[in-house]
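So the structure is just underneath, and the comments pick up after that.
Shown here: the complex without one of its protein chains, the others still in place.
Moving on, here comes subunit A:
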Amino acid sequence: MSTPVVEVTDLHVSFPGVHAVRGVSLAVHPGECVAVVGESGSGKSVTARTLLGLTGEEATVTAGRLAIEGVDASGFPERQWRSIRGRKIGYVLQDALVSLDSLRPVGKEIAETLKLHRAAPRHEIPGRVIDLLTEVGVPEPEVRAKQYPHELSGGLRQRALIASAIACGPRLLIADEPTTALDVTVQAQILRLLAERKRAGQALLLISHDLAVVAELADRILVMKDGVVVEDGTAAQVLGAPGHPYTKSLLDAIPGPGSRNTVAGDVVIRAEGLVKTFKGRTAVDGVSFELRAGQTLGVVGESGSGKTTTARLVLGLLQPDRGTVEVDRRQTQVVYQDPLSSFDPRFSVRRILDEALEVGGTPRRERVKRSVELLEQVGLDDSVLDRRPLKLSGGQRQRVAIARALAPRPRVIVCDEPVSALDVSIQAQVLDLLTGLQAELGVAYLFISHHLGVVHHVSDHVLVLKDGRAVESGDAHQIFTAPADPYTQELLAAVPGGHYDQADPSRRALPGREQHHRLVRPQVG
């Protein structure tokens, strides 16, 4: 077998007080794609950074072997690491909006890699930058090179970031959550781009929290939990016959169609012909829908589709230019994506709930009892009462947010991307909690998400938005199995892991290898 591009055995990384990586071994061979999958805090990113010597001054790193192209790198001084970074190993971080320097044109960022390694004579650099942008599928590269990150779309930014990482033709490209911040169709484009790099012989190391994302690309998958590799095998083995219970739970946690069995009550929201324009841009354009008690209406769309504006019109935070919303706002509550920013950081959980109960008209002497009840309903106990949101985990915070929403006994809860910031297994728990509460309390959800799997999991009806218009709406099962509108079809096709390829929606296993034919589709946009 050829020399691996990188090879590490028995890697341990610890920071003061934390043993972040414990005995990880991995190797990436030329033309191979290895994926490291795990939730936040699993040590996957730290492992990747070790391969570049970028764990930071505080870290203690030991390894049985750490070799780059067969050369022992364990004793590399900083200078030698710098000649590896960007030249032998390229690194792409998630969310190019913050991973590119916002004060410099993207062309300069790409040129930086070339200049640092003197990979091209100075006068050839501008031309090379254009070539690189073309290579990663950026249209009008001459224009784009001069633009700043905030002037580019998420997809173009991510492409520019990849261009800067591959500028010196590194043997290995490490991509750390390369698609996490992207809309589903853009995500599919970036995965296709990475697949092209792989076909061109580039070794890839993918880091992700999402098994579905890596399923399309990876030859080998390592599953990490608490700094340990709990499963290591070919993609087909790991996805098809997972050996470790944690891998199974990750696979099960991928949201897919749920079995909905709800009874529709009377209408709680009726929106008709909603139109909202901001400075000449129409954010919502003639949207109508109806939500009944005890049911869930999923609103799906990509960023800029008008999902959030629709929610704000329902909540009365915005007034529609035209159209009407009938809803009892006294009985409507909200759960946001990031509960941390919707809590006063100085409030304890007790005070957060107390305030919500007061607004809901609960008498003072009953509030403590009711707070504990609410916490039990969302699967927490009274031990969190005196803690502040900052001290809670993401999942616990979202549970507190749900408890707060439930406090005034609402009939409708508007959920705006309620699980998008959560790890996949926590995500599944919160979704189950929401469905359970619905069955128990008969509350209706207006459920907004860009994530089709999540929406499918919880919704009775679905409204698909694109550029402010409803392109399709109706029964969730119908739309997810037999979408009529081309845009809905495109959205479903873009879902990584391809579990909507088949007409059978109950199929949740992720096909690993056989999906590759989908990657050679010509690029759109």
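Everything that follows uses one rule, which is that a contact is a pair of C-beta atoms (placed from the backbone, for glycine too) under 8 Å apart; a residue touches a chain by one contact, two chains touch by 3 or more; residues count from 1.
One rule holds for everything that comes next: contacts and distances are computed from a predicted model.
The unshown chain of the complex is recorded in UniProt as "ABC transporter permease subunit", chosen from "ABC transporter permease subunit", "Multiple resistance and pH regulation protein F", "Ribose transport system ATP-binding protein" or "Stage V sporulation protein AC". From the options A:Thr47, A:Ser164 or A:Ser473, the residue with contact to the unseen chain in the full assembly is A:Ser164. In the complete assembly, the contact with the undisplayed chain comes from A:Thr113, out of A:Ser14, A:Thr113, A:Thr310 or A:Thr362. Residue A:His150 is the one among A:His150, A:Arg199, A:Arg281 or A:Arg330 that touches the chain not shown.
Only one residue from A:Ser99, A:Gln427 or A:Ser473 touches the chain missing from this view: A:Ser99. Interface residues of subunit A with the unshown chain, by the touch rule above, are 52, 54, 78, 82-87, 89-91, 93-95, 98-104, 112-113, 116-117, 148, 150, 161, 164-165.
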